[in-house]
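For reference, the structure discussed in these notes is given below.
All protein chains of the complex are present and in place, except for one that has been dropped.
== chain A ==
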Amino acid sequence: MKQFETVIGLEVHVELATKTKIFCSCSTEFGGEPNAHTCPVCTGMPGSLPVLNKQVVEYAAAVGLATNCTITQNCKFDRKNYFYPDNPQNYQISQLYLPICRDGSIEIETEDGQKKTIGIHEIHMEEDAGKLVHDEWGENSLVDYNRSGVPLIEIVSEPDMRSADEVIAYLEKLRMIVQYLGASDCKLQEGSMRADVNLSVREVGAKEFGTRTEMKNLNSFKAIRRAIEAERERQIDLIEAGKEVIQETRRWDDTKEYSYAMRSKEDAQDYRYFPDPDLVPVIISDEWLADLKARQPELQTEKMERYKTEFKLPEYDAKIITGNKKMADVFEAATAICSNPKKVSNWLMVETMRLLKENDLDADQIPFSPENLAKLIKLTDDRTINSTVAKEVFEQVFANDVDPEVYVEEHGLKTVADDGALRSTIEEIVANNPQSVEDYKSGKKKAIGFLVGQTMKATQGKADPATINQILVELLK
């Protein structure tokens, strides 16, 4: 049987986190009444003109630098002409001839722990389209231009990936880089990161690429994985049946786990790209670029190294915590308050991860404030609460971001710290359990466990077991 290799390249659209649109000063805020965030420019009114938002260039160049691209210091915008009502001018302002970033790469880790470099062909800036709303009762469609003109970058990879795992690793790495730069929140579900998969198969050892298809409408990592696997199978089946793979764009339906052809290469439109005469070339000076480089925030690899040296975190902890920007932010903020990095790390890696998973949340969605985690750690450090209570309180911190100090106080969860009161409780328990005392004294050291348990019961779990143990040993001398 023939062995096939999958060849995958990605086109990833990332919505940039600018406050205003790419060519006008309308807000990019999500939601809002339809067409609330619009003006003559982003609705394509006659006579309106685009003016480039410099922050878009800064984010695009920052992503380019972080992905080892060459920055095009004299780049231009082009018009991509096609008619569709969500595209108010009937051309999209994009970059074809001189994109802002070219020839980059990022390193991913494959399943077997090997490092692999994935090439980045180019990154270009462009504007998003509006949204068509179909009237379910009538024959009309309505257009909402709130998203029209929201800035995007499209990151086009080389066809360097060979499996769904590599694709996911690439996307996760890319997402992490972009999030670290603060250039986007990269939420697949909300569409602020969208990936189109270009896939072909060929026999192992073949030099030429096979015919590729482009898959659209992939809204989650799971969908991407399923789509890749299904498309690989589909293409192999075609080839083995002696049929040809047709170069076409296909739309993935994740609920049916099936893709269908949208348009073939033959019906591909001629976009009649040409330089947009309304926009002057973007000239990036050496000084500006040097300044941007100097201002690049710490990326994951550097942060990981710093966590190992500055906070003495083990490699494993450092890697997991820096694996997500939000988690790293929570870690640093909580550590700054409680000065106990290892404990912060433990809470994040064990309890936080568990609860995120249980609630089907992403690390980006960590719901509590670092202040409250730090307070909780302080409460355990000074033995105000014991670890069992701490876990209980943490669930509340996670669920409702409660202030642990207030919560512990209100619910009377403090460890019984009053030595006198605890001592008299223990004396009472010792008096009521002569058999256990006998056993202990006769050498059955384990019998003390029963007495500790009884004390915990009597204090409703609020006493510190170590303290009980210590007092018992004294009393039973």
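The criterion applied here is as follows: a contact is a pair of C-beta atoms (placed from the backbone, for glycine too) under 8 Å apart; a residue touches a chain by one contact, two chains touch by 3 or more; residues count from 1.
In this text, contacts and distances are computed from a predicted model.
> Can you match the unshown chain of the complex to its UniProt protein name from these: "Lactose/L-arabinose transport system permease protein", "ATP-dependent DNA helicase RecQ", "Hydrogenase maturation protease" or "Glutamyl-tRNA(Gln) amidotransferase subunit A"?
"Glutamyl-tRNA(Gln) amidotransferase subunit A"
> Touching the left-out chain: which of A:Leu52, A:Ile168, A:Ile236 or A:Leu289?
A:Leu52
> For the chain left out of this view, which of A:Asn81, A:Ser105, A:Gln247 or A:Thr459 touches it?
A:Asn81
> So one chain is hidden, and I want to know which residue out of A:Thr43, A:Thr213, A:Asn372 or A:Gln396 touches that hidden chain in the complete assembly.
Within the whole complex, the residue contacting the unshown chain is A:Thr43.
> From the listed residues A:Thr72, A:Gln89 or A:Asn340, report the one that touches the chain absent from this view.
With A:Thr72, A:Gln89 or A:Asn340 as choices, the missing chain is touched by A:Gln89.
> Which residues does chain A use to touch the chain missing from this display?
40, 43-52, 79, 81, 83, 85, 88-91, 143, 270, 272-274, 277-280
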